[in-house]
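Only one protein chain is missing from this complex, and each of the others stays in its spot.
Take a look at subunit A:
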Amino acid sequence: MSINASGWRPEAPISVGKTSSTTTGNKALMLEEALIFEIGDTTTTGVDFDQAPPLQGRGWGGAVPQNATADSRRGPTPNPSPEGEGLKDSRLGTLARTAPIGLPGLSEPETVRHYTRLSRQNYGIDLGFFPLGSCTMKHNPRLNEKMARLPGFADIHPLQPVDTVQGALGVINELANWLITLTGMYGVAMTPKAGAHGELCGMLCIKAALEARGEGHRKVVLVPESAHGTNPATAAFAGYTVEDIPATAEGRVDTAALLARLGPDVAAVMITNPNTCGLFERDMKVISDAVHAAGGFVYCDGANFNAIVGRVRPGDLGIDAMHINLHKTFSTPHGGGGPGSGPVVLSEALAPFGPLPFTARMADGHLQLIEEETAGDEHPHSFGRMCAFHGQMGMFTRALTYILSHGADGLRQVAEDAVLNANYILRSLDTTLEAPFGTSGPCMHEALFSDNGLAEGFSTIDVAKGLIDEGFHPMTMYFPLVVHGAMLIEPTETESKAALDQFIVALRSVAERAKAGDVSLKSAPHFAPRSRLDETLAARKPVLVWKDPDLAQAAE
């Protein structure tokens, strides 16, 4: 036989147990890198500038046009600088920089690698399952992005003449019609920029309606414990006094307590439906009717509309105002401070008080923008304007694309699949983790567990950190507050059964370790680029800006 003498002898890897750390600190594909200020030097740049020409003098005495007349050629007398001429003489005078600017001076490959490395350390919806509850994180169809980037949507200005942006106004109007139809409401304010902004819009409509009725003295807003945290904040911001309504043992609004509190001082009730415990408020219609009979209005937080879209029309439940987080229910990227959009659908009673501007399709098909100048007699009761312009155009195009690409039947299936997926998770894990409202019937879009049953000293955060090692973004932790050590999981409709099964296996394994008191979980994650951080130290002695160590030393 002939033998290749290169010495290469393929064999199965030998397990050596715990591997030592590397010389570089890199872990194969996970590369370590110094901070960007610590790479390269601060004196180079990828862009060449000529050295500034020496100053000839001050004033504009320098160049003289060749065709100038003898008289004008004399021009103003040049004004030589007192320091004489040369490079040290700057046009900036005393404002010239005397110390290095300290900006990173990286080559193109260094810069590209820096950002590529950072992007690879980021866990995103395009990489894996994002089970955060209370904040629907669904996929971002590339079709949406394509539509949003079309010329005519992406490159227009809100102050352009309306005749030149009929297509964009058409998108806003078409989306508005869809939202009204899907919710069974009467009107919609498209301008609010996010959910909480939408809440404020709705509360201001309610305030305007009450004042128009001469009932501005109604100052109390009732907010159940199962509502989103922004609800009481919005009510307080709008000038109302907030009163809590307790929840029942099954995680829903205590209807009897709410009805008992109604009276002539109650302006509105704010209810999140489906609520933050992932449950549908079955008594919604009863509550709405009672609130209306008592002269108040019903605000619904529609952040969880994705669980009921196409199945339930909030208008049928007697709701007067509800915001829809377009970025949750109808996709579009969000999170990390990204843009949101929170249009508010309004009942017939509140629609006249909605904000300006809005779009209106005229009898001839032409779209008009109704603003202060054009509102006239048709919309005299508007509470005013809460946004400079028409709303989040980029969100509108994406949301309408999502709606039109799904169609009415597709949207209905969105809700059905989201609820099915959440119940699959709830029932697959409720023997491993305690599901405090597991007996309250099927959940809606999210499954809720508590930390009850974990070993002494173990908490939800240990489970969450363990999930990072298993390759998942953690679920929402410690919220809602009504459940101890809450773990809130929202799979959305976009995850496959295989993806859910893998997540369930991972969470079951981590939860069993936490129940058994596996100490290695206390320092998890072990496989992430950074292991468990000292949050206490970070909060007690935060380092908020990078400082040049040399400068810091010199200062001491």
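Following the convention adopted for this analysis, contacts are C-beta pairs under 8 Å (C-beta built on N, C-alpha and C of every residue); 3 or more make two chains touch, one makes a residue touch a chain; residues count from 1.
As a working rule, contacts and distances are computed from a predicted model.
A.B. asks: For the complex's missing chain, which UniProt name, "Fe-S cluster assembly ATPase SufC", "Dipeptide ABC transporter ATP-binding protein", "Spore maturation protein" or "Glycine cleavage system H protein"?
C.D. replies: Result for the unshown chain: "Glycine cleavage system H protein".
A.B. asks: Determine which one of A:D48, A:D155, A:D377 or A:E535 touches the chain that has been left out.
C.D. replies: Within the whole complex, the residue contacting the unshown chain is A:E535.
A.B. asks: Footprint of the hidden chain on subunit A, which residues?
C.D. replies: 478, 535-536, 539-540
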